[in-house]
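With one protein chain removed, the remaining protein chains of the complex are shown where they sit.
Note that the chains are named A and B in the order they appear, and that numbering of residues resets to 1 at the start of each chain.
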Amino acid sequence: MSYIYSFIFAGVVCLIAEIILNNTNLKPGHIICLFVIFGSMLDTFKIYDFFQDNFGAGTSIVITSFGHLIMHGAFLGVKQSGFIGFLNGFFNYTTVGISATIVFAFITSILFKAKN
Amino acid sequence: MTLKYNNSYINEVSTVAGPYVIYGPFKYDETFTDYYDNEETFEKCEIKNYIKCINILLGKCNKSENDIDLIISSDLLNQLMISNFMMNHFNIPFFGVYNACASFCEELILASTLIDSKKMNNIITATSSNNLTAERQYRNPVEYGYQKKKYQTFTVTGSASCLISNKKSNIKITTATIGKVVDFDVKDSLNMGKVMAPSAYETFITHLKELNLKPEYYDLILTGDLGKYGKTIFNELFYKNFGYYLSNYEDSACMIYDNNDKRVLAGGSGIACINLVTNSYVIPQMISKKYKRVLLIATGALMSVTSVNQKMSIPSISHAVSLEVI
Partner (left out) sequence: MTKEEYNNICDKVMPKESHLKRYVISFFIGGLMGFVAELLTNIFINYFYLSYNDSISLMLIIVIFITSILTGLGVFDNLVEICGAGLFIPITGFAHSTTSSALEYRKEGFIFGIGSNIFKLSGSVILYAVVSSFFFGLIRYLLLEI
């Protein structure tokens, strides 16, 4: 069942992005940023947590989870050391995505050549 | 502004074509199939093939570097990088000009004016463009993918050059119209047809008016790189004012590629597009007397990365040159 929920959640998020892309002048870059902001906005009232609990890993693979994870990291910091931990904890959870991307991008750029 | 020339002729032409272009309907002097072509970067590959193009021209017309008075060259990259490095290899005086894709006609006009004023005898005009170097400068990184629009054009890879001289040959440059900048406040940098069609039309009408000609005077009217939809816009603009469609009108963007190739979208663009079509199709056809009078209208979108990023509109310019068989 969780497979179907994951499928539908990720599919719907991509569908919304595609609809925005086709009906406005926004470029993919704009839409990704919009969705990241949207993700952290949804997490303000813990709505994204609700998605994550019910819809499985499909919620983690879409870019909206980026904003959500930063919020989570921040509040983990708050839990540990109060308000100072707020800024300190931003990258508690997101580091895996960012560092994996940096490392693999760097290695790829050394191993491969741009083709066309 | 329309000029008339008495003794300026196209003596010899040369072409070098790259990927995608070589599948098109025309024959070229030299071809290459890979964007690297055994060089380290796309830019070096473009420079190498540009040099090859000039050397072929010099070989064809049996001239040494000392016989050439001037090279006028243009390309799409910032600060005319390709032209500058190409000229590193030649011991010839050099003018670099830039009017985006309208540079071809601009070069012909400059060369003809210099020759007509009897200051110079032999001038080479050359243009070069490369799909990947242009794409990476004006749009996105080469490997970055995004959904393409149907009206997008696909920059031509190749270079072409002409020898303009006062020595008589079959093809004479008779008149030229220098265009003005036209701006219809189009901001979509992918929609080149929409940006450039009005300026092509404007220059065309100015040319007819100042010389008191009918459109039928020409056997072929060839615009630069409007693409499929830009061509239709040009036709519609003409229809709106004259009440009928031109039968002798063609667009080089629609001719240069294999028409069944979906990857090239609305057709070619780039500085070498009209130059390659002129050198490999129009001039051979003129020599075989199929066309007697041809009007070339090179169109250029004067955009820069900065202006597009700052959400400014894209102005466009077109220059026209007429060729006649004598």
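As a convention for this text, a contact is a pair of C-beta atoms (placed from the backbone, for glycine too) under 8 Å apart; a residue touches a chain by one contact, two chains touch by 3 or more.
Keep in mind that this is a model prediction, so the values were computed, not measured.
Although one chain is not drawn, its touching partners on chain B can still be listed: residues 40-41, 136, 140-151, 184-185, 191, 194, 198, 229, 232-233, 236-237, 240.
Seen across the whole complex, the unshown chain contacts chain A at 2-3, 6-15, 17-19, 21-23, 28-29, 31-33, 35-37, 39-41, 43-45, 56-58, 60-63, 66-67, 70-71, 74-75, 78, 83, 86-87, 90, 93-94, 96-98, 100-102, 104-116.
The definition used in the following text is that only the chains that are shown with their structure count from here on.
Taking each chain's centre as the average of its CA atoms, chain A and chain B sit 46 Å apart.
Touching chain B in their complex are the following residues of chain A: 21, 25, 27-28, 113-116.
Here chain B touches chain A in the complex through residues 19, 35-36, 131-132, 141-143, 146-147, 188, going by the rule given at the top.
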